[in-house]
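Removed: one protein chain of the complex. Kept in place: all other protein chains.
A, B and C label the chains in the order they appear, each numbered from 1.
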Amino acid sequence: MSSLIPFIIKKLLQYIPMIFAVIIITFILVHMAPGDPTFILVGEVGDEEFIKTARARLGLDKPLHERFIIYLSNVLKGDLGYSYLRSEPVAKLIVDRIPATLLLVLTAMFFSALIGIMIGTIAAARKGVLDISLSTLSLFGISIPYFWLGQIILIVFAVRLGIFPLGGMVTVGRSYQGIDYVLDVIYHLVLPVMTLAIFNLAYTTKITRGSVLEALTQDYIVTARSKGLPESRVIFRHALRNALIPVVTYIGFNTGVLLVGAILTETVFAWPGMGSLLYDSIRLRDYPVILGIFIYGSIIIIIANLIVDLLYGLLDPRIRVR
Amino acid sequence: MKLIEISNLIVYYNTSQGLVKAVDNVSLEISRGEALAIVGESGSGKTTLALSIPRLLPDNARILGGSIWLYPEKVDLTKLSEKELRRIRGRRIGVVFQDPMTYLNPVMKVGDQIAESIVYHQNCSLKEAKEKVLELLKKLKIPDAENVASRYPHQLSGGMKQRVMISIAISCNPELLIADEPTTALDVTVQAEVLELLRNLIQELKIALILVTHDLGIVAETCDKVAIMYAGKIVELADVYNLYRDPKHPYTVGLLDAVPTIKESESKISIIGGSIPDLINPPSGCRFHPRCPYMFEKCRQEEPPLVNFDKNRYVACWLME
Amino acid sequence: MKNEKIKKNFLLKSGYLQFPIKKIILTQMNSRIFAGLIIISIITIMAITAPFITWHPPLKTLVGKPFTIPNNHYLFGTDDLGRDIYSNVIYGIRTSLIVGLSSVSIAVIIGTLIGVLAGYYRGIIEDFLMRITDMTLILPQFLLALVIVAIFGQNFQNIILAIGVVSWPGIARMVRAEFLSIKERPFIEAAKAIGLSDMKIIFSEILPNAMPAVIPYIILQINAAILIEAGLGFLGIADPNVPSLGLMLNTAQQYLMNAWWMAVFPGLMLSIIVIGLNLLGDGLVEYLNPRLRKR
Partner (left out) sequence: MEKNFFLKVVNVKKYFPVSKSFLIKSQKYVKAVDNISFSIRRGGTLGIVGESGSGKTTLARVILRLIEPTSGSVYFDNKNIFDLDKHELRKLRPKMQMIFQDPMASLNPRKKVKQILTQVFKLHTSLSNEEIYDRVLDLLEKVGLSPPELFLDRYPHELSGGQRQRVCIARAIALNPKLLIADEPVSALDVSVRGQIINLLLNIYRERGEDMIYIIISHDIALIKSMCKDTLVMYSGRMVEFGETDSIIKSPLHPYTRMLISAVPIPDPEIARTKKRIPISGEPPSLINPPPGCHFHPRCPYVMERCKVEVPQYFQVEDRLVSCFLYAQY
């Protein structure tokens, strides 16, 4: 595995520039926008004195390239400005919300990947009615928009049946400790995770099915059969192992979709993550927070892609050894 | 001693354009230790015929008639369940495929790919199987066997990959080895090496060989018996010496002359006109008649049977009457 | 011997861009493509004939009592401001389709241009263009579009432009990938060998062969654009003067407890559009992938 370390370094070198790209894009957008960039970087509300110091801090009276250096160093230091409306630094606001979002995303991702790969493989291996019905179900799963699905789930399970809470992450007015707290969170987690997982499950199923079907047409499957191996081993050891490579790529590529999905789902279920923060900030025109969420979101996605790329190298020996 | 007897086998493919009559009423026998070549062009049904023995055909293939008897117990392979067949594939029948690049699993070490069938058929642990793999690779005179076994296919050269394929096929000492165009993807010099290896193996291990190929050159060097296929039918079946010395069927004659050789004598290339027929609607009567220079009325209407006309010699042609 | 009819036929110059639509429809009609086409046709007809199949102006408030439950007159009920949800849904389809088509047109123009340049010319141009494409491809399309609209102002044109601007990288990648593989095929070398110019090779040899693979992707991209518009609307980023399915769901969110119809109908229609486009896109992908078609 001596080839692994240079491989990791190479990947890191590929991804770091992307973070700069995100910052550059944000900077360009802010300065291309009509009106004074101060409003966007500081917020619409504020007294003269505050705006004045902010302008000086951001170097808005300096030439463009100096402004960029200042902006870049601020962002790299983690200084994304100050939310005047909430009187808190943007970075702190966002970092406080990230765990809740990640909890939602990772739980949904875990379940949907696990179940989706299983169902997808079964659908590919068993042709006929089972395959057709699973494919149709997954088509519906893919097509229904997250936020609407969330609303319907909420209407059915919380409003009509009343078996799950209407929203939030913990029951308001109770201060649970220890295991009770965990159980309470899980209780609140079920519906948003379900919303988020349905789409992802459907998509993973679809990708896995296609990928396994494709792998099953490959020549090495015939070789495996010629050895007299049981069909289960042919499918799981030979077909699925090869089929997983595109599936993993998809899961990585989909982190972005999932994160956005989480943001929309959080809005439906008032889950206290980045999504709710974004929703409130849009209503209040709190531009620094919106920009901050964009930057943080992008970085999370870039990191997820990096991880998947590394995983890809582990799964496919052809990529690693060159 | 008979090993395989194919009788009146019919294999069709179901495609969106219609039924492809790939193998139509073919009978053939192969004995222990014998090397048989099935020679034909693309679409002649040669691969279908060979791979229907271990039933490794694509999903849309249907065995519609006939039987394939495996001796000594005389079981019909076409009637066996998948489960019963699995005990024969890999253990009693090994297969070497055409393109070692695509027929080896790209994400599995080659040593594990060979060990796999040993584990399944010889009831031994993975560790024992791996030792057997090394013995096997050494037997095939592969230098640095340990190293090769721990490689992935893409790290090996074409010839080495084909040797790995061969060792998968013979890992459980099969009675029959089916080699489907085993050297088509290889260079001439590598081809010569791989063929040499195959020849030595079948002699040493007394394995029966079915060599599927379009190249009459490698048949001359390797096999004892030759079956010439055209459009899903066997048109001539003969001992290798007789066939080359005195080909009977017009197609065989054309095939032998159509290939330039480096023989001393002035090479004259004769032509078979036309092109390979469409097997969805094959020509009536003798399937070769539209391309045959000696065609007469009967050929167009009646199909010639494969008749024994000399010792070990069968020809399907009305000229032989 | 020289048949006049053949000669005439021969002299008729035939077009280069031939997508085998006739063949798909007549011979190997894939059931998904068929279902997708039907759904999309019905949706499109509804969008075009919106003024004739609705009887209330979509954005007008108090055409009925607020929170009217669906009945014969207000098929889908009314919302908190007494607007007719049925009218708004029908006009909302129009908005979705306009956004999908126009923003993807922008994306196709940018993407094809960049893809063609990067795919045909190698070296620094390719490196530079593809690095930009790869970076933009990883960025969350939705968040980028959201930031753009938030900064530049929430009007209809900006929404279309923003979605167009974030949708091109996928198309560029696809076009380039097709170009790269087609460019290596021997018939391109054959075209060079008979002395065809670069422009002719790009437009008459490569592009017609690249399009079949790109078209289903474009359809799926239209789908994505429609969903981005709806998602933005759901977060409240929309032009209040244009009926939008997403914006309706945003309003519905506040009244989920008592006015279920406000959420159900707009979302249902949105899902139907998406299902139709997915069927069509997937069907085409499957149809054009020879390996999957075999089964």
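In the analysis below, a residue touches a chain if its C-beta (ideal position, glycine included) is under 8 Å from a C-beta of that chain, and two chains touch if they have at least 3 such contacts.
The shown structure was predicted, so the numbers you read here are calculated from the model rather than taken from an experiment.
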Practice item. Would you indicate which residue among B:V11, B:A145 or B:I272 is in contact with the undisplayed chain? Key: B:I272
Practice item. Among B:C124, B:L205, B:A220 or B:M320, choose the residue that contacts the chain missing from this document, as touch is defined above. Key: B:A220
Check your understanding: Which of B:E5, B:E41, B:D112 or B:E303 sits in contact with the chain that's absent?
Key -> B:E41
Review point. Quick one: which of B:V259, B:I280 or B:V307 touches the chain that's been left out?
Key: B:V259
Practice item. For the chain that got dropped from the picture, name the residues of subunit C it touches. Key: 1-3, 6-7, 9-11, 14, 16, 18, 127, 185-187, 189-197, 205, 208-209
Revision key, fill the gap. Even though one chain is not shown, subunit B touches it at residues 41-43, 157-160, 187-193, 195-196, 214-221, 240-241, 244-245, 251, 254-263, 267, 269-273, 275-276, 291
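In this section, only the chains that are shown with their structure count from here on.
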Study note, to complete from the structure: In whole angstrom, the CA-centroid distance of subunit A from subunit B equals 53
Review point. Touching two or more other chains, which residues of subunit C qualify?
Key: 294-295
Practice item. Please list all residues of subunit B that touch 2 or more other chains. Key: none
Exercise for review: Name, in rising order, each residue of subunit C that touches subunit A in their complex.
Suggested key: 131, 135, 138-144, 146-148, 150-153, 227, 230-231, 234-237, 249, 252-253, 256-257, 260, 263-264, 266-267, 270-271, 274-275, 278-279, 282, 291-292, 294-295
Practice item. Write out the stretch or stretches of subunit A touching subunit C in their complex. Key: 17-18, 21-22, 25-26, 29-30, 33-34, 40, 127, 139-140, 142-149, 151-152, 154-155, 159, 166, 210, 213-214, 217, 256, 259-260, 263-264, 267-268, 278-279, 282-283, 287, 290-291, 293-294, 297-298, 301-302, 305
Review point. In the complex formed with subunit B, which residues of subunit A make contact?
Key: 218-220, 222-231, 237-238, 241-242, 245, 315-318, 321
